[in-house]
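A short write-up of the structure that comes next.
Removed from the display is one protein chain of the complex; every other protein chain stays in position.
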Amino acid sequence: MADPMRIRAAAAGDEVTVRVLMSHPMEPGTRKDASGATIPAHFIQDVEATHNGKTVLTALFSGAVSQNPFLSFKFKGGAKGDKVVVKWVDNKGDTRTDEATVA
Amino acid sequence: MKRHLLALTAVGAVLAQGQAWAQDATAEGIAKYREMLEDGNPAELFEMKGEELWAQKRGPKNATLEQCDLGLGPGVLKGAFVQMPRYFKDTGRVQDLESRLLTCMETLQGFNAEEIRKTPFRRGEMANLTALATYVAAQSKGMRFNLPQAHPQEKLMYEAGKRIFFTRGGTHDFSCASCHGADDKRIRLQDLPNLTKNPGDGIGFAAWPAYRVSNSQMWGMQLRLNDCFRQQRFPEPKFGSDATIALGVYMGVNAKTAESIVPAIKR
Amino acid sequence: MNPSRRTALKSTGAFATLISLGLVTQSQAQAAVDRASFQVKTLEDALKALGGQPAVSDQVTVVAPDIAENGAVVPVGASSKLPNTTEIYLIVEKNPTPLAAGFILPAGTVPDVQTRLKFGQSTNVVAVVKADGKLYSATKETKVTLGGCGG
Partner (left out) sequence: MKQKLISALLPVTALVLAGCTASPSATDYDKATADILKNSFQDRGIAKVDRLVQDEANRECAAADVAGKPIDEKVAKAIEAANMKTVKWPSDGKFLGDWKEGEKIAQSGRGLTWRDKADDANGGNCYNCHQISKEEISFGTLGPSLYNYGKLRGVTDPNAAASKAIVEYTWGKMYNARAYNACSQMPRAGHKGILNEKQMQHVMALLLDPASPVNK
């Protein structure tokens, strides 16, 4: 199973800044290994962030997003103590969901 | 060559303004790039993993590492990193953070230390060891280096470390000092800390373990030194060997009062 | 989920999968680009896939360093001051497949996102935003250099 995400969510007024680090190789599928064989693609394709059950961001990634992806975004209408849930799905169908409490 | 041509077209405009100016602009641009990377350092992922591993019952003895003594007493993490490498009575050796953690994995959890020592970096328990080192080191973030030098073994390791630092060998006659013996030098665009003295807060010894963006890997000081020796065209230093620890003592003592920014993010 | 159904969903693209997982609403999926857009080889085709040539706008900002020591990790962000900004895309012009990432912003989400992208070489990076159904863009150039020993 994939390693957990690091999610930080901080409120300033009613605006919440969310910063997410995901643990993932983000292999684009175009690189070759030492023997010349293509390394198969393995990257996160879709990221979904929800706040109290409502979607606040959908991100679509390609293999051009750096390894161990970082994502930062802001939404309005949040408050300290609220839950932010982030879920990713990669091209192999692997998925990981983690949550953080708004600080 | 391809890269050379690219650089030629891409920076032609800048160079037209004069070399000195271009160098300043380059240095400034790179400083800005590094600053932008600070926010969202993936080292945090390894720190988190290390935190989990620290408190997890693992190994043949199904025990946690919470009783591990890193020099300040069992389970004391805060401040331990900035006083390592140091002498440990129970092993009779001066140990750095990584070799000490391995001792704890062996004595408390029952892991086979010899086997782990031979595991390539970033594999299996060696990867776990790096994550643990990242977590433990991060507990001293913002604290200042102050290695003990009271024990004769600690002094010996400093003196040996100094000698190893200046040892020239290999196909290229390099020593550590070839790159890290003077102020304000660079390899390509990479600034080189002068490690014969305190190079400043968060520089050199005070910046590892660090996440390396060039290969998306988490490196502890053991791997940092391993790769230095590779580039030096030396044979490979064994994991946790006295030469690596002696160098740690030499750099760590020289870095006295430098602030740790570990875990850092590096090129 | 039975295997045949799963395969069918996969073959119709990631968005279908997301809808089936309840992650994306049907309207969002229709608003956004297809997964195939991430495979196109040129900036022109990437823009085509997003719905055409965007208008250059000073209300759109793309943030990227002037110089990057390493192409493997380049911090890139984009923001928009245009009302009703609903989508943001990041395109790395000289990458083999230029469209790198897209963001769908429901009402209430601030049009200001940041991530890290791989740059194969020195290149322009283009931020395209969709606001009130129209496309706008901003461009920034980043030089990629080699920082270390190269060995």
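We just call them A, B and C in the order they show up, numbering each chain from 1.
Following the convention adopted for this analysis, a contact is a pair of C-beta atoms (placed from the backbone, for glycine too) under 8 Å apart; a residue touches a chain by one contact, two chains touch by 3 or more.
This one's a predicted model, so the numbers in the text were calculated from it and none came from an experiment.
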Among listed residues B:32, B:144, B:230 or B:256, the absent chain is touched only by B:230
Identified contact with the non-displayed chain, of B:160, B:213, B:251 or B:265: B:160
In the whole complex, of B:203, B:223 or B:246, the residue touching the missing chain would be B:246
Selected from B:32, B:144 or B:185 as touching the chain missing from the view: B:185
Need a quick check: the contact residues on chain B for the chain that isn't drawn. 1, 3-4, 7-8, 11-12, 14-15, 19, 22-23, 26, 91-93, 152-153, 155-156, 159-160, 162-164, 166-175, 177-179, 181, 184-189, 192, 230-231, 233-238, 241-244, 246
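Please note the rule applied: only the chains that are shown with their structure count from here on.
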Report the topology of the inter-chain touch graph, choosing from line, ring, star, complete and other. complete
In whole angstrom, how far does the Cα centroid of chain A sit from the Cα centroid of chain C? 14
Just the number, please: Cα centre separation of chain A and chain B in whole Å. 28
Among chain A residues, those touching two or more other chains are 66-67, 70, 72
Find every residue in chain C that makes contact with two or more other chains and list them. 72-74, 114, 116
Residue set of chain A touching chain B in the complex reads 3-6, 19, 21, 23, 66-68, 70, 72
Touching residues (chain side chain C, partner chain B) in the complex: 65-70, 72-75, 114, 116, 121-122, 143, 145-151
Provide the residue numbers of chain C that touch chain A in the complex, in ascending order. 6, 10, 14, 17-18, 21, 23-25, 28, 32-33, 35, 38, 72-74, 77, 92, 95-97, 99-106, 108-110, 112-118
